[in-house]
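The complex appears here without one of its protein chains, the remainder shown in place.
For chain A:
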Amino acid sequence: MAESGDAPVDKPVQVKLVLLGEAAVGKSSVVMRFVQNDFSENKEPTIGAAFLTQKCRLEDRVLRYEIWDTAGQERFHSLAPMYYRNAQAAVVVYDITKASSLEKAKSWVKELQRQANPNIVIALVGNKLDLVQSPAAAGAAPAGEEAEDEEADDATATPGEGGEQPLPEPEQEGESLRQVPKDEAAAYAQEAGLLFAETSAKTGEGVVEVFTEIAKKIPIEHILASTRGGSGSRAGGAQARPNVTLQEGQQPAGGKACNC
């Protein structure tokens, strides 16, 4: 704590974040859940882009996300570089009930890795999780292959998320709507070096966690140093990013991690 003298706790670190992904996958809804803890069934398409901010408390640090929520339709693609050019983080969203949206997400990731800030932290987010969890759809879930998939999902999910989701999940998923298997997307994310999560903007599941996980991976010292023209960087500051400490301090109730 003593060293935080020149990294004031009260002055939040600004983190520029951009949301990308196919139209109607739920980018604006995810942001609205994060910023206002709210959801609306019929959301207007984003025309151009929308800007929002939200603070996120992490241990002794406060981040302030400056979020650009972009339009999903291909026609607006040419405007996107302006929004991701200086971004330190990106959330690339797809819709788990729409296979094509993952392909679009992959192409965004590729573009980011080629064109954006080389240190950018990217999270791949499969949204609309509630649609494959509805009890009504559970009856329609076919057995056999699908059941195996579910087991695989559990196996991959346990180590990473075990601490954060103390509630036993109703794994009676209505998998019939699902078009993107969780393990397939997770494997891709791992391979491409991305954070990964499935969320529901509707129920709020997993949304805040995405932003806290990103916050943990952001090289804060780096940003501080660069925004202050280098004067703020202490010896070894860049390496001192206390990744491990943050993990230890992780709160079991994910919803509390961000101070909304």
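Here, a residue touches a chain if its C-beta (ideal position, glycine included) is under 8 Å from a C-beta of that chain, and two chains touch if they have at least 3 such contacts; residues count from 1.
In this text, contacts and distances are computed from a predicted model.
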* If you look up the hidden chain in UniProt, what protein name do you find among "Ubiquitin-related modifier 1 homolog", "DNA-directed RNA polymerase III subunit RPC3", "GTPase-activating protein GYP5" or "Translation machinery-associated protein 20"? -> "GTPase-activating protein GYP5"
* Taking the full complex into account, what residues of chain A touch the chain not shown? -> 23-24, 40-45, 47-51, 53, 66, 71, 73, 75-76, 78-79, 82
